[in-house]
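For this view, one protein chain was removed and the others were kept in their places.
And now, chain A:
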Amino acid sequence: MTVHPLSGPAPGYDDPYEAAGIRLLTGRRTGLDEHLARHGVLPLPWSGRGGGDERLISAVELSGLTGRGGAAFPTGRKMRAVADGKGFPVVVANGMESEPASRKDATLLDDAPHLVLDGAAVAAAAVGANTVHLCLARPRLLQAERMRRCVDERLRRGLDRINVRIQQLPHHYVSSEESALVRWLNGGDARPAATPPRPFEKGVRGQPTLVANVETLAHLALIARYGPGWFRRVGHPDAPGTALLTVTGAVRRPGVHEVPMGRSLGSVLETAGGATAPLSALLVGGFFGSWLPAGPALSVPFTRADLAQLGAGPGAGVVVALPKDACGLAETARILNHLAANSAQQCGPCRFGLPAVARDFTALAEGRPEKDLWARLRSRIELLPGRGACRHPDGASRLAATALSVFAADAHIHMTGHPCDAFHGSAVLNIPQAHVPGPDEWR
């Protein structure tokens, strides 16, 4: 099957997946033959040496695709900046998924590895790169092994003109931040680097570097085939396409669900089978996401702009439903302790501010109100953002600040020295053992 660039015969509404608004996740592992039967060979006639591809970049701009790795930045614009940079561009595929509450990238790499690899080839063609580094978390050995086999199979069949290198990096919360990936690929620690220059200006080997999340790449694979118009058929005009969301907590079918962008948070929960208990709040974005009160949140469309109005963002596509009988302050304290332990220990806010906030928050959650705790905690939280090399402290600050406002009533009870009843209940969020990485654990 030959597919013409940007105008291939798109799956029609008779296609059961397309009809259901599902584009990436078919629910089972798709091998290369099935992948090619469904989508055809990736049409990249523009793939030449050197120089980006204007047609492809404009198509991505028109599609309105935004990054699915956290910041929701327009992918086309980032590609253009890289293609316009000085030097020989490099592509970095971010498959690290260090967010403990997220499973979407692992699920995608399991189900549709060839969409991700196609997307890597599209990104390379768009910016004029011939090397793609696929960054994976080192402990996930099976994942790397599977991806390596997929890359080899494509090579044997002569499908790729690019060089895809599987890279296995230390797995800590911040080792997946883009400047940390670049620093590690350049032979250093997988710890965030001081910017500017940012990776798009000067990244791997000093070259302009496009860092993109693996889900973002999978969408690119389809945009290159079926065009921006097709991409926009699903989703919201301001936030087109689908997104992979990890929905957990008090829902009937916790897991990764592909959802058209712009659905309400309530409908996102319905996709996951609906709530199993009355809810008090939703955690949106991930460990450095925002708490939203369940009532008003349910009607909010899942788009960057709509969430921003409530002080939230799509983040890594995590939605956690917190039941009324859980304690949001206790959950938050545990997340903050994890974020504090998992920082790179490089900048003032992460060396001192964040651990202090985590300690204060723990005192609050446990109902140990020291003198001035409330005022001190508030001012420490406010001083975190914008003062680190990366946005780790910013994320932690947002989580803590939204917790204090959403769980304000509980906080007052805790401040009188009595944790709320829910404090003694079992935790909703699964938080990995906090392990402070040693100085030699970043390479």
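Quick note on the criterion: a contact is a pair of C-beta atoms (placed from the backbone, for glycine too) under 8 Å apart; a residue touches a chain by one contact, two chains touch by 3 or more; residues count from 1.
Following the convention adopted for this analysis, contacts and distances are computed from a predicted model.
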Omitted chain (choose from "STAS domain-containing protein", "4Fe-4S dicluster domain-containing protein", "Peptide ABC transporter permease transmembrane protein" or "Ferredoxin") - UniProt protein name: "Ferredoxin"
Chain not shown: contacting residue from A:G353, A:G395, A:P419 or A:P437: A:G353
Full-complex contact with the absent chain, from A:W184, A:F200, A:W291 or A:W442: A:F200
Touching residue (missing chain; options A:G52, A:G69 or A:G395): A:G69
Selected from A:A10, A:A81 or A:L159 as touching the chain missing from the view: A:A81
Chain not shown, touching residues in chain A: 67, 69-73, 78, 81, 178, 192-196, 198-200, 211, 346-349, 351-353, 383, 387-389
